[in-house]
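Before anything else, here's the structure in question.
What follows is an incomplete set of chains from the complex, kept in their original frame.
By written order: A, B and C. Residues from 1 in each chain.
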Amino acid sequence: MPVVVTEIARADPAVVAALGECGVATVHEAQGRRGLMQARMRPIQTDRAIAGSAVTISVPPGDNWMLHVAIEQLREGDIMVVAPTSPCDAGYFGELLATSAMARGCRALVIDGGVRDLRDLRAVGFLVWSTAVSAQGTVKASLGDVNLPVVCAGALVNPGDVIVADDDGVCVVPRAEAAGVLDRARQRLAAEADKRRRLAAGELGLDIYDMRAALAARGLRYV
Amino acid sequence: MPVVVTEIARADPAVVAALGECGVATVHEAQGRRGLMQARMRPIQTDRAIAGSAVTISVPPGDNWMLHVAIEQLREGDIMVVAPTSPCDAGYFGELLATSAMARGCRALVIDGGVRDLRDLRAVGFLVWSTAVSAQGTVKASLGDVNLPVVCAGALVNPGDVIVADDDGVCVVPRAEAAGVLDRARQRLAAEADKRRRLAAGELGLDIYDMRAALAARGLRYV
Amino acid sequence: MPVVVTEIARADPAVVAALGECGVATVHEAQGRRGLMQARMRPIQTDRAIAGSAVTISVPPGDNWMLHVAIEQLREGDIMVVAPTSPCDAGYFGELLATSAMARGCRALVIDGGVRDLRDLRAVGFLVWSTAVSAQGTVKASLGDVNLPVVCAGALVNPGDVIVADDDGVCVVPRAEAAGVLDRARQRLAAEADKRRRLAAGELGLDIYDMRAALAARGLRYV
């Protein structure tokens, strides 16, 4: 039976925002290289990053009725995460739905399917990561669920998980782990800042990371 | 036997231009969700839209001789629609051919194959939707046809049909239906303007479209 | 046994630079339509072109240890060419490695695999052509080779070969042939300049290239 879960826990907004500033690659490393969506999930815009709380939406293939249902559940800072129950790359989402989502404080969509109205979406600054672009419309005939766990582009997403997205792709951080992951992400960034300075000055990773002995032990020869 | 049809009917230029302003998603809906090319047909530029009359060109795989033949048939406002008779993603079209096409008033190409000279094409503002990018050259050894019906990226295109293209993809409007499709597209846009205003003000699609009873009847539960 | 070749011959820097100005499509034609990488090799940036000397790097799938080894071998004007020994689209390369490579005068990467930190790479102007984008990290567990021949995206690359890359893709020019290819590329560009002028003025390729008789001989009919 189709269900809408109306109350979900979300992570601390300050933690969510800070994870967005860390970026996908750093966050992904900081949580042990888990939670990355498949590489076919790509942004429709360039050089933009965001983080938000997942409102999860399962939809029947080629049917976007549940998106209207889900929008009522959105709060400031949420990201819609849409997963069809079977692959169908129609255009489930366009500019009108974005207008409605933005009115509720949502500014991004992650969908294992298609979107349309790309120029309009870029013009209003609504961010989209999708696995397809398609003008093909959908129907409103069958139901799915809102705020139950979904698998989106190969990653398990629970409602309220933190979604981090930039040009590298999309990463899912379990809500309960968000603060810990942020700590580790910041440690990585701090450590990288020093390395970046040394690398930029011409030092080699071979020396900074002390790799030469290990390489020689593996048999690397210079000829 | 290879054929060039030199006289084709085209739609009213004002109708063509107006369809271009409506955009692919709206036009596609307005004609009953038909005529959309496959999603692998993508633009080489961003945030540009156009409409024009199709000059259809069938080419042997890896052979672009017929493009030279077709250019002579181009008129102001035409769009070249190229379909190889067998898939081959070589670079059939580049900046010199674009220069020649532009001299005859053509400003866009739709090709189920590859193009090259992307920087030059973008620099001169010649618009391209293609299924591949490739620097690989083609030969001039075998003939095809100009202005016979073709299937391009899964869509049937008759010469003189209206091609509408933007970041969402490419849609084909049969010439005889162009005016009627435009009427319906404009009606959609007018209806959407009111909905957009209400959605932006925070009203929900659930209420605007009166969906709540239907959803409940389908068994949707809020928990 | 893993090997690093420390001394490789490179082409004349002036020739390399001039090939970069000619662009991929012209260079590819000038050397007889050879050396083009597969079309899945795409740039992460738009409207940029470059040429450089190949430092070739083979890496185990999902392992980027050899990139650190290779950076020590880079000189001003080099381009890193990375080929995994088995396909694995992880993110082998990011902003820290780019910082290190740039400190040695390298400004571009060509990789049959994934990269990450796209925003940072674009921000610092490090150019990348890759077959994937992925935030997934790699390990440093196994060795490959530096400056032995590799097959990258379907093209054979010897160390010191000239890599030409732009929005059309990537082309490999054997080092010993670089000067000769440049001569032929310049001849093509000179010939094209005159044709471009005539085509822009409205002359037809059918006439400039004297094609009408050959087309008629093949049976082309105008109806």
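The definition used in the following text is that a contact is a pair of C-beta atoms (placed from the backbone, for glycine too) under 8 Å apart; a residue touches a chain by one contact, two chains touch by 3 or more.
The structure displayed is predicted, hence computed values, not measured ones.
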For this session: With 3 copies present in place, identify the total for the complete complex.
Result: 6
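In this section, only the chains that are shown with their structure count from here on.
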Seminar exercise, completed: Field rot_deg for pair chain A/chain B, CA superposition, rounded to the nearest 5 degrees, holds 120
Exercise. When chain A meets its copy chain C, do both sides use mostly the same residue numbers (more than half shared) or mostly different ones?
Worked result: different
For this session: With chain centres taken as the means of their Cα atoms, state the distance from chain A to chain C in Å.
Result: 31
Exercise. Which parts of chain B, given as residue numbers and ranges, touch two or more other chains?
Worked result: none
Seminar exercise, completed: In their shared complex, chain A is touched by residues of chain B numbered 23-25, 28-29, 33, 36, 39, 42, 47, 49, 166-169, 171, 192, 195-196, 199-202, 204-206, 209, 211, 215, 218-223
Problem set entry | Interface residues, chain A side, partner chain B - complex | 1-6, 65, 68-69, 71-72, 89, 91, 94-97, 99-100, 102-104, 114, 116-119, 122, 132-137, 140, 142-143
